[in-house]
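For this depiction, one protein chain was excluded, whereas all remaining protein chains were kept in their positions.
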Amino acid sequence: MYGKGLRGLSIATAATLVTAFALVFFYAPLDADQGFVQKIFYVHVPMAIVALGGFVFGGICAIAYLRTRDRKWDLRSYVAIHLSLILGLGVLVTGSIWARASWGHWWVWDEPTLVSFLIIFLLYACYQPLRFSIEDPDKQARYAAVFAILAGAFVPLNFLAVRLAQSLTHPRVLGTTGGDMPGAMRLTFLIALAGMVLLFVTLWKYEIAAKRARMRLRALRRRLLEA
Amino acid sequence: MRAIGALVRKDLLLELRTKETVPAMALFALVAYVLFHFALHRNALEGDLAAGVLWVTVLLAAVLGVNRLFVAEHEQGGFDGFLLAPVDRTAMLVAKVAALLCFLVVVELIAVPAFFLLLLGPGAGPAFPELLAILALADIGLAVVGTLAAGLAVQTRARDLIGPLVTLPLLVPVVIAAARSTAPLFSVPAGGTEAKWLAVLGLYDLVFVLLAYAVFDFLLED
Partner (left out) sequence: MAAAPAIELRGLTRAFGERIALAEVSLSLPAGATLVVFGPNGAGKTTLLRVLATLLRPTAGEASVLGAALPGRGHLVRGRVGFLGHEALLYRELTGRENLRYHARLHGVALHRVDDLLARVDMAARADEPLRTLSRGMIQRLAVCRAVLHDPELLLLDEPRSHLDPAAAGLVEPLIGRASGRARVVASHDPAGGLAEADLVLGLRAGRVAFVAPPEDVDAARIGALYR
């Protein structure tokens, strides 16, 4: 059975996302300095949080694979990383748009999160080339798992180093007050975050179900040809 | 222990015999300095710029060495020969890190003085104890991460590309910490290193040494 519970999950995701959009456009207050453009924050930051979570989750699945040798963990790891990479690209793009709109430049080195993401993106961009240039499937899964673990552990280290490098000289450019968000903003942000998490999980489950179905089809076809 | 010694001895002997890796790395560093001179259009560097040029050069030279680290094992049956022996798999990790460390130290013995000669500004004299500490900590990070990336890359088809592409982003924290801690040493007037950067290097080294110990076996088995 592929894709159990996907319908319920998809509906929940759609509902949350629609709510989030509605809140962003009609409920959340307009930022005094940055104006309408600031609303990109509700996409950019949840995307960043979920992408980072996805990378670390991919590393955890990789650990599970190496311990159990069950290929389903390898599949989970691969899909998590793959989706997080796409989200990461989204983070860079939305961050760039935000920077352009509020600061005038397409890229700002003074925003540590954005810079960290660039580095992480460049690292994880090697994941698929690495995987697909190893032919033996077991070896491929094993090496991909090692990479996922190394890269997953690297994520927090990288953030620390980059943040330290920026800290005293320049204030956060694209920040929003963080912990001191006014109630309306916080609510909108949390709903947006929830929507992004649900979106990730739904897409993750969809992709896994699709891949498993395809693998099963291939195996059956091969069995048919051999018989 | 005995196995690690045997492996390191073999690697150093091979390098002495073939002289493939270390001279190339050293030469690369010198060429890089020339390139930087022209590209930056400067005769003398100091402070941030000096630290940056030095560390980027060391980093790229290291990556050159990383590529060659496991090639002989892969092509001449070195992995099989090792795997048949009744020794702990981790011995190969330690031996390769040690070998890469040796190569890095030898290259730096040439590249760092050359840097002082060619590019470092007149007033900026380095404080040796601190510079050595930074070099030592950074080299450990370079060696461990380089060995891991080399181990990953050697089995892939596009080995010469994957090696650097994986190594460089992973080493960004090392570059940040090393350059930032070296910059005050090269400034006029010279300042002291900030301890926090040494702490970052130390933390990075610790994390990756533990990680390497945990995952390396999986790269060797079949």
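For reference, chains read A and B in written order, and residue numbers begin at 1 within each chain.
Throughout what follows, contacts are C-beta pairs under 8 Å (C-beta built on N, C-alpha and C of every residue); 3 or more make two chains touch, one makes a residue touch a chain.
Bear in mind the structure is a predicted one, so any value in this text is a computation, not a measurement.
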{"item": "Chain not shown, its touching partners among those shown", "value": "A, B"}
{"item": "Chain B, residues in touch with the chain not shown (by the definition above)", "value": "2-3, 5-7, 9-10, 13-14, 17-18, 72, 76-78, 80-87, 221-222"}
{"item": "Touch residues of chain A, complete complex, unshown partner", "value": "136-138, 222"}
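One rule holds in what follows: only the chains that are shown with their structure count from here on.
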{"item": "Whole-Å gap separating chain A and chain B, where each centre is the average of the chain's CA atoms", "value": "31"}
{"item": "Interface residues, chain A side, partner chain B - complex", "value": "66, 119-120, 122-123, 125-126, 129-130, 133-135, 139, 142-143, 145-147, 149-151, 153-154, 157-158, 160-162, 164-165"}
{"item": "Complex contacts: residues of chain B adjacent to chain A", "value": "148, 152-153, 155-158, 161-162, 165-166, 168-170, 172-173, 176-177, 180, 196-197, 200, 203-204, 207, 211, 214-215, 218-219, 221-222"}
